[in-house]
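The complex appears here without one of its protein chains, the remainder shown in place.
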Amino acid sequence: MYRTRVYYQDTDAGGVVYFANYLKLFEKSWFNYLLGIGISLPEWEKQGIFILVKKVSLDLLDKARYGEELEASSSISDVKNAQFTMNHAISRNGKAITRGETLMVCVDSTGKPIRMPGDFRKRLLACQESSATTT
Amino acid sequence: MYRTRVYYQDTDAGGVVYFANYLKLFEKSWFNYLLGIGISLPEWEKQGIFILVKKVSLDLLDKARYGEELEASSSISDVKNAQFTMNHAISRNGKAITRGETLMVCVDSTGKPIRMPGDFRKRLLACQESSATTT
Amino acid sequence: MYRTRVYYQDTDAGGVVYFANYLKLFEKSWFNYLLGIGISLPEWEKQGIFILVKKVSLDLLDKARYGEELEASSSISDVKNAQFTMNHAISRNGKAITRGETLMVCVDSTGKPIRMPGDFRKRLLACQESSATTT
Partner (left out) sequence: MYRTRVYYQDTDAGGVVYFANYLKLFEKSWFNYLLGIGISLPEWEKQGIFILVKKVSLDLLDKARYGEELEASSSISDVKNAQFTMNHAISRNGKAITRGETLMVCVDSTGKPIRMPGDFRKRLLACQESSATTT
């Protein structure tokens, strides 16, 4: 869960949050979600384990305006050997205004996909949503 | 067609273009593509016609680094009454490193979806890709 | 006071926070500082009172890296009739890594400088630093 205001820097001349900036909010959401389940991405990087975004989808359901308080939440699905999917929602007053999905791949320092370390993967699996919600 | 370098502002600590910044490159690409077929988005806004992004998909195929020259190109498919799809590719030396799609909706100044003006839609239809490539 | 992590989106290929992004952190800092003294910028906008940045200075003292926790703080000086200065510092573990100043001007909806509303100005004056520190 990541809470933030909408600042001027997030908006565009249409008066609402610029569409690409929702992806930045997704990053803040997944960073803090993973931290909450014991996965510190910066710490893993020090050990040569990097998580890259490979695919993204974004669905804009409603608009968000300057000063509004937003809440971003993430969850995990489809944990494989070298990749996993994260689902994100950004809400205002409990109602989703944006949804999205990111496919994350585990790579080494040269960018080559590698199996996720056991401890990393175990933590993801423990939080994985039931198959019913991931299909 | 929109050509640009990769500047520091486009990159992240991973040494490559930050994933969300590809969407900003998509915007520059579609703006100039549409301008090239006689559709100036800022001019249409003055007449109360706004184009919003409703859905986005993004596929990261390869990385781009500081100083590299990139080329973004866009095309049109699925022109409906109030919306159309744009397909984007970002290439380096003629090879795609990122692909994506944006669903664009035509709205009035209150944000309500409306039929595209005749002249606007006609220009889109003239550039629409053949059905073979859009399925 | 505004606390945040350094996310990938804040960094550049040099591995540190991209210089222009400190100004974004300044905005978050002044927004929350002003809110804390009873000035909600979005609420004032609804009444036709806008605060624009007119001048900025930025001093980069040290670097900040991915995952680090930063703290931004702001203060007020030189409150005049239509403008005021804000001083910002971004610290890591209590040590400033960036300092800056923004000259803020009060304008109406047409962008014309106007006298600050009495209540707005009174709140700024109450927090203004002593002359000793503002020279």
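So that you can tell them apart, the chains are marked A, B and C in the order they are listed, and the count of residues begins at 1 in each.
In the analysis below, contacts are C-beta pairs under 8 Å (C-beta built on N, C-alpha and C of every residue); 3 or more make two chains touch, one makes a residue touch a chain.
Note that the coordinates shown come from a computational prediction; the quantities given were computed from them, not determined experimentally.
A.B. asks: In the full complex, which of B:Lys28, B:Lys63 or B:Arg92 touches the chain missing from this view?
C.D. replies: B:Lys28
A.B. asks: Identify the residue among C:Arg3, C:Lys55 or C:Arg115 that touches the chain left out of the display.
C.D. replies: C:Lys55
A.B. asks: Suppose we count only contacts with the excluded chain; which residues of subunit A make the list?
C.D. replies: That gives, for subunit A, the contact residues 8-9, 11-16, 18, 20, 65-66.
A.B. asks: Hey, which subunit C residues sit against the chain that's not shown?
C.D. replies: Interface residues of subunit C facing the absent chain: 14, 19-21, 23-24, 27, 50, 52-60, 63, 111.
A.B. asks: By the contact criterion defined above, which parts of subunit B meet the unshown chain? Give residue numbers in ascending order.
C.D. replies: Here the touching residues of subunit B are 5, 7-9, 24, 27-28, 31-32, 40-43, 45, 66-67.
By our rule, only the chains that are shown with their structure count from here on.
A.B. asks: Of every pair of chains, which is linked by the largest number of C-beta contacts?
C.D. replies: Top-ranked chain pair by contacting C-beta pairs: A-B.
A.B. asks: Please flag the chain sitting at the greatest distance from subunit A, going by CA centroids.
C.D. replies: For subunit A, the chain whose C-alpha mean is farthest off is C.
A.B. asks: Distance between subunit B and subunit C based on Cα centroids, please, to the nearest Å.
C.D. replies: One centre to the other, that is 34 Å.
A.B. asks: Could you state the distance in Å from the CA-based centre of subunit A to that of subunit B?
C.D. replies: Subunit A and subunit B have C-alpha centres separated by 23 Å.
A.B. asks: Let me have the rounded angstrom distance from the C-alpha centre of subunit A over to the C-alpha centre of subunit C, please.
C.D. replies: Going by mean C-alpha positions, subunit A sits 28 Å from subunit C.
A.B. asks: Where does subunit A touch two or more other chains at once, residue-wise?
C.D. replies: Residues 24, 27 of subunit A touch two or more partner chains.
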